[in-house]
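Note that one protein chain is taken out, while the other chains of the complex remain in position.
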Amino acid sequence: MVDIHSISTQCTRTEFVGTAVLDTIGLVISGIDETLLEKMNIGKKYRVLGLISSRTGAAGQLTAMDDAVKATNTELLSFDLPRDTKGWGGHGNYIVIGGYDVSDVRHAVELALELTNKNAGELYISQSGHLEFAYSASAGEVLVKAFGAKPGEAFGFMAGSPAAIGLVMADHAVKAADIELINYMTPSIGTSHSNEMIIAFSGEATAVKEAVLEGRQVGLELLISMGSYPEIPGTPYL
Amino acid sequence: MVDIHSISTQCTRTEFVGTAVLDTIGLVISGIDETLLEKMNIGKKYRVLGLISSRTGAAGQLTAMDDAVKATNTELLSFDLPRDTKGWGGHGNYIVIGGYDVSDVRHAVELALELTNKNAGELYISQSGHLEFAYSASAGEVLVKAFGAKPGEAFGFMAGSPAAIGLVMADHAVKAADIELINYMTPSIGTSHSNEMIIAFSGEATAVKEAVLEGRQVGLELLISMGSYPEIPGTPYL
Partner (left out) sequence: MVDIHSISTQCTRTEFVGTAVLDTIGLVISGIDETLLEKMNIGKKYRVLGLISSRTGAAGQLTAMDDAVKATNTELLSFDLPRDTKGWGGHGNYIVIGGYDVSDVRHAVELALELTNKNAGELYISQSGHLEFAYSASAGEVLVKAFGAKPGEAFGFMAGSPAAIGLVMADHAVKAADIELINYMTPSIGTSHSNEMIIAFSGEATAVKEAVLEGRQVGLELLISMGSYPEIPGTPYL
């Protein structure tokens, strides 16, 4: 019989890179099995895979991975949005990147974990619902693939739950600044049935940031009107 | 940096209408942005939108909205059933109505919030699962659109979780009274993968109510057999 307490929390597996907030784990597989690689439907270019996977959050981790991929010789291969958040109304994530070199991929995963901690500062979780915001001054390939961001332009993202809050946030954001709406998601469209209404947008940095801040202000007012103040699993950075 | 505690729980936004049990918020947008309206795929007839959105429950809120729409010059435009219930086995909801006049739409949302509190009396949530019941003496357009109810006929709804309980409830209900089965949902059919088996039915008021009461009795017996008594977030009214 397995004795789980004989296993240390200090993992020594070569695959283990580290953990971050939001029940996030970062892993590297240095030579993925061929049979699995075929099933994964991510092409056969890379045998070294980097993985980021969280119970809670998606935009923050994808934005983190966007910066990590930019900074390394790696490429986004797939991302999944499980319906999760540990009982809350949103998504988790499962992101796979590939590279030729283990140290490159490991470095990308390390960066993504570090930036996940930072990006968690714009996640607000109350007893009633949650809000998530993301901002990038210059969208890279991950945000392009994941949300249809315009490459090199500023990118903004906002999600509100329960979903109706997200629509009011979106209405304020698109009215507040000259941005281009690039993604629109609801419990039935584009999400995994999460209780969120989400928009993503591209544009000039000033406009995108203004839209995010306007959405955040109205979102916080509505979320707090439901009777409890949100917890923030990081430090707000916007 | 945003100071969330500077924001009051007494929301003063013009969009804010109120809240109700089950983490329900009611909102009104008096002139929705054109770009968003197009994405919403709800037609362009209305620029005034009313929103009801909850973490938990769907039939009670849709039945509430059915009465609210009947009583006002408004129309159901869309409804989503996120997989939610704050970690429990069911749905939340995101309901959008439209109208020409802000005070009409606001009144509809107010009514829906009030009736959501009432309808929550037929929601039973235990440590193991939940049951939800709804009844309307005369189905209006919301129940017609949402569940295929026969307009003007009595309408009944029952959901049981874990799903197997719902099937036994359904078997008793359809045997107990002369009703017409109008909707059948399982984790794979018609739900957002919720752990529920659900039926809805139309018929004469007496028959429909009898079927609901029979389903409720057997459902409660089976749910309670799992070892804990349910909490009821309102006052049972059937």
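Here are a few things to note about the model shown:
Labels A and B are assigned to the chains in the order they are written; within every chain, residues are numbered from 1.
Going forward, a residue touches a chain if its C-beta (ideal position, glycine included) is under 8 Å from a C-beta of that chain, and two chains touch if they have at least 3 such contacts.
Source: prediction; values computed, not measured.
Listed residues B:Val2, B:Leu36, B:Ala64 or B:Ile165: the one in touch with the omitted chain is B:Ile165. From the options A:Ser53, A:Ser138, A:Asn183 or A:Gln217, the residue with contact to the unseen chain in the full assembly is A:Ser53.
Listed by residue number, the positions of chain B touching the unshown chain are 83, 86-89, 124, 127-129, 161-165, 167-168, 170-171, 174-175, 181, 184, 186-188, 191-197, 199, 216-218, 220-222, 224-227, 229-230, 232, 235-238. Across the interface with the omitted chain, chain A contributes residues 1-2, 4-5, 7-13, 15-16, 19, 23-25, 27, 29, 32-33, 35-36, 39-40, 49, 51-55, 80-84, 86-87, 92, 94, 96, 192-193.
Everything that follows uses one rule, which is that only the chains that are shown with their structure count from here on.
Averaging Cα coordinates per chain places chain A and chain B 31 Å apart.
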